[in-house]
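Removed: one protein chain of the complex. Kept in place: all other protein chains.
For chain A:
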Amino acid sequence: MTAVTGETAVTGGTTAVDGATAADTAAVPDTVAVPDATAGPDAAPLRDAIAVEDATAVEDATAVQDAPPAAADVPDEHAVLGRPMDAREDPQLLRGEATYVADIDLPGTAHMAILGSPVAHAKLLSIDTKAAEQMPGVLKVATAADFTDVMPLPCIWIPGGVESHFPPHPYGLPGARPVLTGDAVRHVGDPIAVVVAETPRQAAAALAAISVEYEPLPVVTRADAALAEGAPQLHEAVPGNLNAYWTCGDKDRTDAAIAAAEVTVELDLVNQRTINSPIEPRGAVGSYDASTGEYTLYASTQGPHNHRFLLSALVLGIPFNKLRVIAPTVGGSFGTKGYLYPDMALVLLLSKALGRPVKWVDTRTGLMNSTVQGRDHRQHVTLAGTRDGRITAVRCTSYANLGAYPSTIGPGVATALMGRSITGMYAIDAAFCEVYAAFTNTVSLGAQRGSGRAEAAFLMERLVDRYAGEIGMDPAEVRRRNLVPKEAFPYDNGLGWTYDSGNYRPNFDRAIELSGYADMSARKAEARTRGKRLGVGIATYVAICGVGPSTRMSKEGMLGGTWESANIRVHPTGEVTVTVGSASTGQSHHTVFAMVAADELGIDPDRVQVYEGDTLKAPYGQGTYGSRSYSMAAPAVALTARKIKAKLIKAGAVFLGVPEDKVVYRGGAVHEDGNPENTKSFADLAMAMWYGWGLPPEIEPALDETTHFDPPDFNYPFGTHVAVVEVDELTGETEVVAYTAVDDAGNVGNPKIVHGQIEGSIVHGLGQALMEAAEYDENGILISSDLNHYALPRAADVPFFSLDRTVTPSPHNPLGAKGAGEIATVPPAAAVVNAVVDALSDLGVRHIDMPLTPEKVWRRLQGETQ
């Protein structure tokens, strides 16, 4: 069932209003009188905004829905989730008071600088560090020769089910890269040597004194070129630079459908490489305690537990319990900080060698030459269909550029995450995707917000518009005719994904309505009087999230578990501490996980503290990525709170002196059914459990529970976006003048935070469409290596957004949640390119490669071809 919430109209600067509506979409009027949900505790609870039609399919979520409305002052069970609460993290972030890695100053810290290769491909003939060792303040200069007993970083997400080739690792795993390269350099920035000195400036100055002799090798920066005969070879163990040839879907059926089709359309697409630009570059502090033999790593990481395992067992070869990893506040990530990087191992190794803490903090240019980059597919895509608008087949051949070394999970991002996603919201009888994943002399490829799914949506949504143009049908109507119908869920898309739940038509129709799509011809005519060409572009998507079911992921090539966990302790005084295995990089975990626990326990969220990010204090978890925290970690919190509640009901029976089935848990207290006078408050219960007096043998004292959550399958959020652009006829400048997004992330815990994620995601996607591009020259030098050369969207570059959400709960977790953090990054690039092509369609323009720079568009306005 899908409900439409009224997170209405113009936003940005103002707060969205999230209104309670009826359970049935059909009954939802266009305009609903909405309570002011931002008003705080007095606002009506919004749980009833969330509707579940099929109670059996969403068993646990149903229990959530059935909660009665709460009194205004006593938080009841389920009175908290769904409320747009301010993030408790924000004040310290906004005031600059948060502690990032760069703020960690341990006594006696020495500073590391890394010598990155200035050339993209060369043999290393010699490295002379003598002069650098004599420089002021220098404590140590190290090269690969100093770390012969250190293993290479591993790669843990490989293309599933196919033969693949990697650099070696002594454990027989796929290797990624050495901590320092000794034989050759394979991209600009490839780390060759490190200096540790008393100050950062001394360390940086000494880098210039290291003398390296290079024997230049030919350079290749494109995946298709790297696979050509005679291309430069990067790795001995990877013949022809081919990491893997990976496919999904039914090739024969798809080829046959295309051959027999009434209509076929084809496009050659470049999904250009982009650079992740979190406001905080990466950093690492290593500290070795010789008295205990324990290492501590402070790092800007999305997955402290995961990195602890990989670093200790697979890189350093030290006992797991001798390494502690701490993620302090992390200033954004967008995928980049889920990866292992050489510096993480180097600061630990050098701290042990020097007997002092060793610190390294990257620069912006350093980030751009070392931190994983995103997208980078070159594709030939084909769509087949009937004259009356039914899509019969889609086929994609993609060349994916993995960069010089596989990143920790890069190969899986470039294959499964993209390939299995290409059919999107559409029911297509025959689909096939093949990916050639290749190594080139560029920075390693990894995730970037929306990774894989954004590339998939781009090709599909470009094809649908191209097809609509070919058969002369309204692009909205073509989409409507091909949406997966509501009755088809769970839906097998034929490429390996089984969509959990969906109701696409109301979502699609809401976006079309909200965008004013029907009135576009008048608006186009009006724009022409101002010298502007107005275009409108639609893009829909389904974005797999909630990684995930561990066994399923193992079949997908993931060499690791993907579950999450949470622990809840109720303290003697009735306050609660939640610890989780995930680690926020800006997603407001402390706010939301407190809300989840408070919602289940029926207590005030202010009584709940959340801790995460320190492997010594937090239960195990696999990290924050792929929009998984609210559908993986939050369910673990909810299930743990239910264990606490179940125990309180058992204990309550003892304390109230009634049978268990006469105990009612409500508003954080227990009382005897029918006799509210016989009651114990949450704080009283907490104290009683702390004392443990009078408990029967089958009830343990204290309230301390843990849950490890591994879902039955993924979840599949979806949505429809509509971009309206104006192209300046004289200059080719493209302005996005209106943008509508109707997303469906299932049940939402804190609409305010999701709202912010959606706005940020859209801006991120618009950046790729309009301005972002990692450009390498023919020598493999990254031209766009700082923010003077790499354009990022600013507030002035984007319009106010019209946002709404539909709500289709997932059956795969007890909150009915779906991923939200990155989903709205998936469609904007396609929506904007569709809109610009629409604006130029009467000139015969059928496609323009991103980014849509003014000159590129101007040349098309002059009638030039791409």
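List of remarks:
By definition in this document, contacts are C-beta pairs under 8 Å (C-beta built on N, C-alpha and C of every residue); 3 or more make two chains touch, one makes a residue touch a chain; residues count from 1.
Convention: contacts and distances are computed from a predicted model.
The unshown chain of the complex is recorded in UniProt as "Carbon monoxide dehydrogenase medium chain", chosen from "Putrescine transport system permease protein", "Carbon monoxide dehydrogenase medium chain", "Deoxyribose-phosphate aldolase" or "ATP-binding cassette domain-containing protein".
When the omitted chain is restored, the residue from A:Arg201, A:Lys555 or A:Lys617 that touches it is A:Arg201.
The chain that is not drawn here is touched, among residues A:Asp684, A:Asp704 or A:Glu733, by A:Glu733. Residues of chain A in touch with the missing chain: 200-201, 204, 363, 365, 730-731, 733, 770-771, 786-792, 794, 797, 853-855, 858-859.
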